[in-house]
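A single protein chain has been removed from this complex, and every other one stays in its place.
Chain lettering (A and B) follows the sequence in which the chains are written, and residue indices restart at 1 in each chain.
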Amino acid sequence: MQLTGSHILSISQFDRDTIERVFTVADSMTPYAARRRVTRVLEGAILGNMFFEPSTRTRVSFGCAFNLLGGEVRETTGFESSAIAKGESLYDTARVLSGYSDVICMRHPQEGSVAEFAEASRVPVINGGDGANEHPSQALLDLYTIRSELAGRGRGVDGMRIAMIGDLKYGRTVHSLAKLLLLYQDIQLILVSPKELAMPEEIVEQLRLRGHDVKVTDELTESIQKVDIVYSTRIQEERFQSKDEADLYRGRFRLNQAIYTQYCEPNTVIMHPLPRDSRADANELDNDLNQNPNLAIFRQTDNGVLVRMALFALVLDVADQVDKYARDVRWYNASRNG
Amino acid sequence: MQLTGSHILSISQFDRDTIERVFTVADSMTPYAARRRVTRVLEGAILGNMFFEPSTRTRVSFGCAFNLLGGEVRETTGFESSAIAKGESLYDTARVLSGYSDVICMRHPQEGSVAEFAEASRVPVINGGDGANEHPSQALLDLYTIRSELAGRGRGVDGMRIAMIGDLKYGRTVHSLAKLLLLYQDIQLILVSPKELAMPEEIVEQLRLRGHDVKVTDELTESIQKVDIVYSTRIQEERFQSKDEADLYRGRFRLNQAIYTQYCEPNTVIMHPLPRDSRADANELDNDLNQNPNLAIFRQTDNGVLVRMALFALVLDVADQVDKYARDVRWYNASRNG
Partner (left out) sequence: MQLTGSHILSISQFDRDTIERVFTVADSMTPYAARRRVTRVLEGAILGNMFFEPSTRTRVSFGCAFNLLGGEVRETTGFESSAIAKGESLYDTARVLSGYSDVICMRHPQEGSVAEFAEASRVPVINGGDGANEHPSQALLDLYTIRSELAGRGRGVDGMRIAMIGDLKYGRTVHSLAKLLLLYQDIQLILVSPKELAMPEEIVEQLRLRGHDVKVTDELTESIQKVDIVYSTRIQEERFQSKDEADLYRGRFRLNQAIYTQYCEPNTVIMHPLPRDSRADANELDNDLNQNPNLAIFRQTDNGVLVRMALFALVLDVADQVDKYARDVRWYNASRNG
């Protein structure tokens, strides 16, 4: 796949070579994201950060990634849809806004809207999330995190074992991650969810056809015993058909330090797409895991900056020039590992 | 008119020489807006982009124009009027905000508010729209577009023929454009609107006193036959006194490709201030015109960036230094004509 000048709309665009290229470039962004170096390669470029639905962290993450390459950011934060409300087509919106910037990141509540927008845009568009459909940079940062965490343990994505936990029916991130894993080999997946919120059969079949070993269950503790990665996601109570059903599963997918210590192998990586609900009755990750060095949830969001920097650098064809316009950081650099 | 350090509040400030100066500078901004060149002339300058009423595209257009000159943008997007709600005067708001930036662009729902603000401001203020009153950069970009489009056809603004169509009573843009045309000679204007939404008599008289040839009508197809420019605007149903009146005119001011082909001269330019309502029952421009090379509506918004860059460069007195701080673009430059 050619990334220069391309729209990034869906993970289905990516083959394994392209993903490796993105990840190699993301690796090379580390000194800049960690504020040891500053690059000005995109000085003068403008990102149109068009969020027609609010999402503080995704918006800020894209904006910071662009700033870290030296570019400027103009943005909308989701509360000014006057033109669209007046009946303007996505075609018109795209023709207009693409005259203002060098690349656009767009989030929109409606499925397919970003692809429609991209078709009319005169500059590359990156999908920042279109409803329940796609959020490709999230899927890439998840896979990048798995790769990094396993590399630190002397392993690779091929042959790994992963438990996906929570709402696997509606969770956009687990669908995307599962599809990306079709590009890799010999993976063991344990899909842990309430029966009502199971992974769509179509995705399970694709995974099995690829030769992956897939187990479907609603038992947490058994599932996390022999995996490299625990990928937890939110279960929203309103997804259940009845309160009785919700009560049946209350807290059964909540992972805490005691369960981790009792059941998991010593270095099992814990991931979550965030935000997590930290309240005690939620089906998520307990705060007592915060001191666990295998909790990778904030390394995930940090990696999001690296992956988004890589996407911008590749789409705008400056990946090989980043270091050329670089210098050391002049200011106090807080330890980012603290 | 002296532009350095001046407020840009109304098109009535402009004489013909000043307009030509603005347009010449706008022309010189083309390589920067088209991303062939980058300039840093305003590096370190700050635009206060103060939108006390939301307008994504105008706000982003001003912001991008300033970024393209190398400056920074701080802004408000219309939803935080706490201080004004607490009874703060525009005088105080202006004294405070003008301490933060080098130039201010301000939009405000209330007529006259931007002029009142400017009087107390310590830095130049550009009116980004004050209610039904003025939006001078829109009028200038419209005239600039007419000039550019006609230049490509070997003609000038003097002696041109234009049909203005739609709501000519309440439409701020057609009022401003008509007033700017008072600075030019021998223009033929055909003013096409429902009788209830006709151009104010005062403006018609001024145009005639200037020696222009003005025709007032409510027939679309006759009016567009021998003109260089068709300038279409939105008619909002709620402007009519009754539903019957609205029904009478439904679709009668809608221009589509079939009507264009049947009635217009081959190279007639189609303009619109945008946003247009693309829904089929609106009185606007049909989507089937999108492939018509004479549809200039997105060249209008592109030209808005050029004109706003020119205004900033002139107000801040850097028009002659733009090229001095320039270099080539380093990144992939999407074709902006696609």
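The criterion applied here is as follows: contacts are C-beta pairs under 8 Å (C-beta built on N, C-alpha and C of every residue); 3 or more make two chains touch, one makes a residue touch a chain.
Computed from a prediction, not measured in an experiment: that's the story for all the values here.
Engineer: Pick from A:116, A:196, A:245 or A:277: which residue touches the chain that isn't shown?
Structural biologist: A:277
Engineer: Just one of B:64, B:106 or B:123 touches the chain that is missing; which is it?
Structural biologist: Here the residue in touch with the unshown chain is B:123.
Engineer: Looking at the whole complex, which of B:95, B:155 or B:250 touches the chain that is not displayed?
Structural biologist: Answer from the full complex: B:95 touches the omitted chain.
Engineer: Identify the residue among B:20, B:43 or B:247 that touches the chain left out of the display.
Structural biologist: B:43
Engineer: In the whole complex, what residues of subunit B lie against the chain that is missing from view?
Structural biologist: 4-5, 41-46, 48, 72, 74, 76-77, 79-83, 86-89, 91-92, 95-102, 122-124, 315-318, 321, 325
Engineer: On subunit A, where is the contact patch with the chain that was removed from view?
Structural biologist: Where subunit A meets the chain not shown: residues 35, 38-40, 54-57, 60-61, 63-64, 67-68, 70, 72-73, 77-79, 274-279, 282, 287, 290, 297-298, 301-302, 305, 329-338.
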